[in-house]
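What follows is chain A.
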Amino acid sequence: MLADYDFQPPDWQASGLSLYAKTAADVERALARSQRTTDDLMALLSPAARPYLETMAQLSHQLTVQRFGRTQQLFAPLYVSNACANECDYCGFSMSNRVRRKVLTAAELAMEAAFLKRQGFEHLLLVAGEAPRVAGVDYFERALQQLGPEVAQISLEVQPMSTDDYRRLHRAGLHAVLVYQETYHRPTYHQHHTRGNKADYDHRLAALARAGAAGIHRLGMGVLLGLADWRLDSLMAAHHLRYLERRCWRSRFSMSFPRLRPAEGGFIAPHPLSDADLVQLICAWRLFSPNLELSLSTREPAALREHLLPLGVTSLSAGSSTRPGGYVVEPDLALEQFSIDDNRALKDVVAAVQRLDYQPVWKDWDPHLHVSE
Partner candidate 1 sequence: MLTIANTSFSSRLLTGTGKFSTPATMLDALASSGTELVTLALRRLDRRDRDAIFEPLQAAGYRLLPNTSGARTAEEAIQAAQLTREAMGTPWLKLEIHPDPRYLLPDPVETLKAAERLVQLGFIVLPYVHADPVLCKRLEEVGCAAVMPLAAPIGSNQGLVTAPFIDIIIEQSRVPVIVDAGLGAPSQAADAMERGADAVLVNTAIATATHPVAMAAAFKAAVEAGFQARQAGLATPGLRAAASSPLTAFLETGGDSDVG
Partner candidate 2 sequence: MMIFCNSEGIEVAADATLADALASYLEASEGPTPKGLAVACNGEVVPHPLWSQRHLAEGDRLDLFSAVAGG
């Protein structure tokens, strides 16, 4: 009875009318509450909340420190493949792009992981384009078995899978599954995802519920900011989160804030976000969900990341390369998925975190609590 993956976001236009009708009084009411509903979030995401940005930031900061302490989790993305059978007009990995495709071999994977491990990383996020034929569940299962003894936490940001496949990967030690819906607005989704499995909106939408049903500990959500109206898209994500929280109550959740960057092919974001928009968004999420992990990637410039960090962020990617083999195997080739703005070496990121009086956390979960069979 718990296998009903029936979530659909509420009506986009009707939600838009409600959201843009929110007033200062609605925002003040939302700010005054101790627990906030999706209706409160609507107010906090609305233009009416902009004059309250500093108040939102203060409350968000307090709540975050209260729930998470002064810590920042650090993780590194490890791109294992840029092969992709999808066509997504904003992404450098799209199959029609004439770039060389690479899938890391076991030996190359070991080299990349060893490099990150030497840097101090204990939490790796394996990232791949969506090409199940060359990097499918068998590939990731082998990768988990191979890296498992070396790394405390391995997360996966790859194609959506079936419950059975997620179960296999869970048994192989997978910690987290990240599947960003990119946009909850169906027409926009279809406009940007034109070919391949990713063109199936509903299959992607139900992926995290499947991962949760398979017992995955952490489920990562995200909206690709810039594709559609960020206020509405984030509201839809909030409904999705509430739905998932009730079903996957053994899992925790994280939210990422990927803001569209220039990619191969010169894609221009149709609905760009300003820095102030991003601040409002991060604070609104924190006020809506005090326990949610908020994750910031290296897409954002260093100076901005330092300003955003105290606002509610709890995890950071650092020292990142966004191409397979980018750390040590082939460090000079151009196969990037998107360009990285925060080019500081890891030690600079760590120093910045410490300067802001936060403790870097390399792993927050220890596989040694699991007794092997």
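One rule holds for everything that comes next: a residue touches a chain if its C-beta (ideal position, glycine included) is under 8 Å from a C-beta of that chain, and two chains touch if they have at least 3 such contacts; residues count from 1.
Candidates were picked such that all candidates are chains of the complex that A comes from, given by their letters.
The model shown is predicted, which means the values in this text are computed figures rather than measured ones.
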Between 1 or 2, which touches chain A here in the complex?
1
Candidate 1 touches which residues of chain A in the complex?
1-2, 28-29, 31-35, 39, 53-55, 57-59, 61, 245-247, 249, 272-277, 279, 303-304, 307, 310-311
